[in-house]
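Mind looking over this structure? Questions follow.
A protein chain is absent from this complex, but the other protein chains hold their places.
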Amino acid sequence: MWIRTTCNLEFRLEVPTPLILMLRARSSARQWIARESYSLIPNVPVQEYTDIFGNLCQRLIAPAGEFQVRTSAVAILNVSPDQAPVGGFVDIPDLPDTAMMYLLPSRYCESDRFGNMAREIVAGLPLGYPQVAGISDWIRSSIRYAPGTSAFPISAVEVNLQGQGVCRDLSHLGIALCRALSIPARMVVGYLHELDPMDMHSWFEAYIGNRWHTFDPSCSSLHDGARLAVAYGRDAADVAIYTQFGPPARFSDMEVTVQQLENAPD
Amino acid sequence: MWIRTTCNLEFRLEVPTPLILMLRARSSARQWIARESYSLIPNVPVQEYTDIFGNLCQRLIAPAGEFQVRTSAVAILNVSPDQAPVGGFVDIPDLPDTAMMYLLPSRYCESDRFGNMAREIVAGLPLGYPQVAGISDWIRSSIRYAPGTSAFPISAVEVNLQGQGVCRDLSHLGIALCRALSIPARMVVGYLHELDPMDMHSWFEAYIGNRWHTFDPSCSSLHDGARLAVAYGRDAADVAIYTQFGPPARFSDMEVTVQQLENAPD
Amino acid sequence: MWIRTTCNLEFRLEVPTPLILMLRARSSARQWIARESYSLIPNVPVQEYTDIFGNLCQRLIAPAGEFQVRTSAVAILNVSPDQAPVGGFVDIPDLPDTAMMYLLPSRYCESDRFGNMAREIVAGLPLGYPQVAGISDWIRSSIRYAPGTSAFPISAVEVNLQGQGVCRDLSHLGIALCRALSIPARMVVGYLHELDPMDMHSWFEAYIGNRWHTFDPSCSSLHDGARLAVAYGRDAADVAIYTQFGPPARFSDMEVTVQQLENAPD
Partner (left out) sequence: MWIRTTCNLEFRLEVPTPLILMLRARSSARQWIARESYSLIPNVPVQEYTDIFGNLCQRLIAPAGEFQVRTSAVAILNVSPDQAPVGGFVDIPDLPDTAMMYLLPSRYCESDRFGNMAREIVAGLPLGYPQVAGISDWIRSSIRYAPGTSAFPISAVEVNLQGQGVCRDLSHLGIALCRALSIPARMVVGYLHELDPMDMHSWFEAYIGNRWHTFDPSCSSLHDGARLAVAYGRDAADVAIYTQFGPPARFSDMEVTVQQLENAPD
């Protein structure tokens, strides 16, 4: 399946402002980036580096005044890997070294505070995939998905108290609950086809059965639509699509589109 | 200056238990590990890996029953690098890629919530070293250092509300305040000579003037004693000297010693 | 300056064949990839990974029969960094850790055999940039640049004996001579505007004055044209734009274009 995504940002800045952008999707076994465009208007020098999670990050100083970032990608999605809802719990000693950090609590996922609650939610479920599916289902039924209600990230503890949240918040809760059960879990930011209202989206992945599996507690089902991952991290602190330093931007606009393509692009 | 450190742990475990230990100090420009011993009693197979922060981590399954970990190190400390209390603020675009992650909020350092408070504390101070020294001084005078009072890590927000904490807690607050000012800051766990009562200690480092500088809000002055770093990370979540999975250990004992040596070891 | 590059490969394969491609340029302080396309015909699943040199590598199994790879990039080049022909020799202890591996001999750059020759070539020249420029000049005047004459890579020792070579061969000799003087040097593969006949090109970089500088012993001058780097490595063994395993491909075609653009793309 082919999709085309765009994400355009528009900043109005009082002073020259350091920015880190994280908007260049990488190819993987699940998605092949066949086309990409990434324009800065006006054009400024950029340093690109790979962070510890493998994300391509763009560092730049945005000039005062209006500054636009326009990105698009055409990708083919290999959806099959996640179709099969199976995967056993991986014993800690058998986890790859690279998964270990996704067991630890992080800024918005205080997994150290969710041990009892996690065990209650999955009580009686077989280890592995069914536990994570159980967590996702529990969030769907217990926490109201309320897009657009939260201006800044809140943590899993806060989400749980509040009983509602945006996609990011629901993912934080899912991640914290998984880690509390010694299941590595990480945040994904990306595009979801037919998300309504359209916006950047976030979901999470859990490491079971020797690979990462996708879960999305904001969707009524995992297969609501095609998704293109842009960035991975421990939680929203790691995967902000832009991080800005200095005085707050008078941020004026962000526009996201996702479109299914009938055919491969020429 | 030569020092000898030891850290012995003793666990009593109901069932075989996965552990990650982080007790092998690495040599650096500041410390040369001339001797080391690391014994597990009983001996069990260990996988050692390097985490994303450069720490050597030991993964193993501790057997049920009594399990001891005995470590010691003899090191020469090169204290000069931190003697000079200077160092300018480094503009974001000039930071090395590897320092960028230490600008972001993390589990116990909610720097995204400390912007106003940080600006008040450093109001009027020159950028860079004086700001971080000002933060350290403010913590010393405003938050009571109360060793032994906290069984598990609390976050910078909680430390600030509570008005007291152990070394780890004071460091979390210092780190959160630095990051809120766009100064990279990281947690260090290690040994401090003449700490009383003796225990593993933690302090923090801030990236100013193009290198990492040591700050210790739990000490009346930075130069109270020689210190040997064992592990670095974003906060206590990354640098636990042991992380245990499964049912809680009936942890019975931890013993730490630090001793100054007159001469190089034979 | 804006350029547009294309590289198309066409394979005819007897059997399904594992390939590693290295054709996705990365953005850096010198080049910003504003547009990119990367098509496989027929489309097959790809794993993309970052190698130890930071290159994006694509692993796939090409099907039997005809297999095409079509890539293009539109990039803005920041040529200023290399305009200034200065830069001092960096003492070994002051080199960054990441440059150390580029001091060692490698498959096609037997720097361990070039000590005397290197010292003779640069005799009397100031340390640093003038030495590397001297090496480049010596190659230009002593080794015939003969594009199209070599089907497979030969080593610096062989190039020197033979007295002629393609761009890759001349670069190997330059790299070996630099490393023999304790100057880190690495291979670059990429595009050069107005290269004649047009093809993928290779040149080398030397680490002097605290950054990498471009040198191209195949060009009458460094500034013959704009260049877009695609891959970095110790020598041609690391930066093959494709590596094929199994029986040899009946490789039928490779087509490269580089075009200067008057304006930024829309």
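Lettered A, B and C in written order, each chain numbered from 1.
FYI, contacts are C-beta pairs under 8 Å (C-beta built on N, C-alpha and C of every residue); 3 or more make two chains touch, one makes a residue touch a chain.
Remember, it's a predicted structure, so these values are computed and weren't measured experimentally.
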item	value
Contact set of the excluded chain (shown chains only)	B, C
Option from C:91, C:196 or C:262 whose C-beta touches the chain left out	C:91
Selected from B:39, B:149, B:210 or B:257 as touching the chain missing from the view	B:39
Chain C residues that touch the omitted chain in the full complex	18, 20, 47, 49, 51-52, 57, 59-61, 91-93, 97, 100-101, 103-107, 109-110, 112, 152-153, 182, 237-238, 243, 245-246
Absent-chain interface as seen on chain B, which is shown	24, 26-29, 32-40, 43, 45-48, 50, 54, 56, 58, 76, 78, 264-265
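As a convention for this text, only the chains that are shown with their structure count from here on.
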item	value
Category of the chain touch graph - line, ring, star, complete, other	line
Angle of rotation relating chain A to chain B [CA atoms, steps of 5 degrees]	180
Between chain C and chain A, distance of the C-alpha-averaged centres to the nearest whole Å	36
Distance from chain B to chain A - Cα centre to Cα centre, in angstrom	30
Separation of mean Cα positions, chain C and chain B [Å, integer]	43
Where chain B touches two or more other chains, by residue	none
